[in-house]
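All protein chains but one are shown in place.
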Amino acid sequence: MQNKRPNPAFYALLIALIFMAVGPITLMMANSFKLDVDIIGGTSGLLFMPTIRNYETALCDVLWYEPAHLDYCSIKFGGAFINSLIIALVSTALTLVIGCMAAYALVRFRFMGRDTVSLTTLMVRMVPAAVLLVPVFGLWNNEFCLDKEGLIGGAIRDTFGGRGDVCLAGTHSGIILIYVAMNLPFVIWILQSFIVQVPRSLEEAARVDGASPFQVFFKVVLPLIKPGLAAAAIFTFRIAWNEYLLASALSDRNTKTVPILIVNNTSEFNVEWGVIMATGMLLAIPPIIFTLFASRQIITGMTAGAVKG
Amino acid sequence: MNSANRFTPYVFLAPAAIIMAIALLYPLGYMIFGSFRDWNPSQTIGESEFVGLANYITLFHDPAFRESLAVTLTFAASVVFAELFIGVGLALLLDREIRGMSVLRTLFILPMMIAPVVVGLMWRFMYHPTVGTFNKWLETFGFEGVDWLGAHALFSVIVADIWQWTPFIFILSLAALQSLPRSALEAARIDGATGWQQIWHIKLPLMMPVLIVTGLLRLIDAFKVLEVILVMTEGGPGLSTEILALRISRTATEFRELGVAAAMSNYLLILLFILTVSMFAITKIQEMRSARMSRQIQQDA
Partner (left out) sequence: MHSVLKTTLVGAVFSTALGAGAFANPYEAYDGTTLIVNFPAHPHYEAVVQVLPQFTEETGIEVEVDMLPYLKMRERQTLELTQDEGEYDLISYVVFSKADYIFADQLENLAKYFMNPKLSDPTYDAKDLIDGYVQNIGVAGGTKGYLPGPTGSLFGLPQGSETSVLMYRKDIFEKHGIDVPQNYDQLLEVACQIPEVEPGMGGMASRAASGHQASHAFLLHLAPLGGRVFDDNWNPVINSEEGVAAANALKTIVDCGPKGAMSFGPSEAANSFSNGESAMFMDSIAFAPGFEDPTRSKVAGNVGYALHPEGVRRGSQTGGFGIAIPKNAEHKEAAFLLAQWLTSKRGDKLIAMAGGNPSRFSTYADAEVQAKYPFAETFGEALKYADPDWRPIIPTWGKINADIGTTMSKVLTEGLDPKEALDGVAERSRAIMEEAGYYTWQ
């Protein structure tokens, strides 16, 4: 069977699969360049006058000119995009550094409580965001607060303004904290399988040369597990970039991320398909770029994540 | 020499441990505590009233919760079976040297990388009763349009999830397939096994360990799905697509009953806990079995 030349049906299947995988995305892209009248009116297919109007509407708060068709800039996509970017990048970086250190400790050292830590990590990996919704909402809004009369709280209020006690909810840090915590178990898990493969002899050699455990970790181990780090980074970024539920519970008007913006604009009176598709495309572009450039790392990461069980 | 002392592992572990303790374990404890209280969003947890197991009992008798649980289980089971079936099938079909396979794989993982919110959006559009792609096609070929997100909402939601996650199973089973010992397949071919026989008696059994783990991973993830459904149907019509995750979020925000939502979260957590433990058990059993086998082989030799 393997020696036979693939028959036409095989190629037909391939093409059908590609069409199915990419079709919806292409459709969304095409629609994001159409006017609502064309989307709804059903000039189907690819024969239409492309327009960037939807993108102008979506990006009206960051454009240097005022789009002629808009009276008022209601979708603040630019601000949300920057929030998404800050939150996703910072939380990815933190998760990687912290997760990597923890994974290293779990792989390379025997110590008391190692099994407990390892097991807990694996267990919390299953916790869905929805389960965290209630406690995180309560804690971030009411418990994890600094008194505005207090030293630090007062300083923050003086510098950044705002009202009430300084709470984690409504800040970038609040969302970043929960994303880091949510992604850590996965990152630790996946990186363990890469650290195991680092030859111990290299570390021994460095240590003989007088390097401290931290130097060994940063100078020897980290460079060797770059592929693993890349995979972990992409997965962490993807979750932080795409997450909606917790962000919507924790963000306020200044810290809204793009998924919130999109959901807020779908459920309302006037579904403007074109504009929503445009915002959707803008949200999808970073992950698409990652996928195109780093698909090998993604697949390595997926395999490592699953095979280890 | 700067050698590692016995505190070193704890120093490496500390940041992760602290963050997970503050932002995962403490919240989980807080939630369990809250699930025994009559608690609404305008109160702090201290102001709420202790009600014992009342929230759990209410839920147990609540037909809406039961229906939502049934929807969740149906959804999770259907997507995992369908994705395993299609994913493994495709892997078996496409397991050969093709030029541009890496390009193909890249295209296939695109759906997984895109935000669930956006996936929901695309499918909501395609399912739209009048302007949607599917009904337009159907009408072009002279068929009646289908009320995708109305009467067949659960099915439609399942299809969207299959679209997004089948590639995951496909790629993992393809990797498993390509790492199978070639000698076993060679031997079978020499013995004259047909393609089907090879698949049934050699490939599938050998892939089984990976498939079980992958399937369980998908199953756990299927319980986490929320955004896609939220954007597509918001749980409707009726409760027909209201999975537990969505019900929790609605109970907390729309019905303003944090205590009940916490109790519901706990039910979900217990369910997932059982699944995770069984996943562990299965992997452990497999490890033990393969260890025993290799020991036997060594003894035989």
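Letters A and B mark the chains as written, and numbering starts fresh at 1 in each.
The criterion applied here is as follows: contacts are C-beta pairs under 8 Å (C-beta built on N, C-alpha and C of every residue); 3 or more make two chains touch, one makes a residue touch a chain.
Everything numeric here is computed off the predicted structure, so don't read it as measured data.
Here the missing chain is touched by one residue of B:N5, B:S42 or B:S183, and it is B:S42. The residue touching the chain not shown here, chosen from B:T72, B:T133, B:S173 or B:S240, is B:S240.
On the side of subunit B, the interface with the absent chain consists of residues 41-43, 64, 128-130, 135, 145, 147-151, 153, 233-240, 250, 253-256, using the contact rule stated above. Listed by residue number, the positions of subunit A touching the unshown chain are 36-37, 40-41, 71-72, 74, 141, 162-165, 248, 252-253, 264-265, 267-271.
Everything that follows uses one rule, which is that only the chains that are shown with their structure count from here on.
Within the complex formed with subunit A, the residues of subunit B that make contact are 1-4, 6, 8-10, 12-13, 15-17, 19-20, 22-28, 30-31, 34, 41, 44-45, 90, 93-94, 96, 98, 102, 104-111, 113-118, 121-126, 131, 133, 136, 163, 167-168, 171-172, 175, 195, 210, 213-214, 217, 220, 223-224, 226-227, 230-231, 234, 244-246, 248-249, 252-253, 258, 261-262, 265, 268-269, 272-273, 275-276, 279-280, 283, 286. In the complex of the two chains, the subunit A residues touching subunit B come out as 1-2, 6, 10, 13-14, 17-18, 20-22, 24-25, 27-28, 31, 39-40, 42, 44, 97-99, 101-102, 104-106, 108-109, 111, 114, 117, 120-139, 142-143, 177-178, 180-182, 184-185, 188, 207, 210-213, 215, 217, 238, 241-242, 244-245, 249, 259, 262-263, 266-267, 273, 276-277, 280, 283-284, 287-288, 290-292, 295-296, 298-299, 302-303, 305-307, 309.
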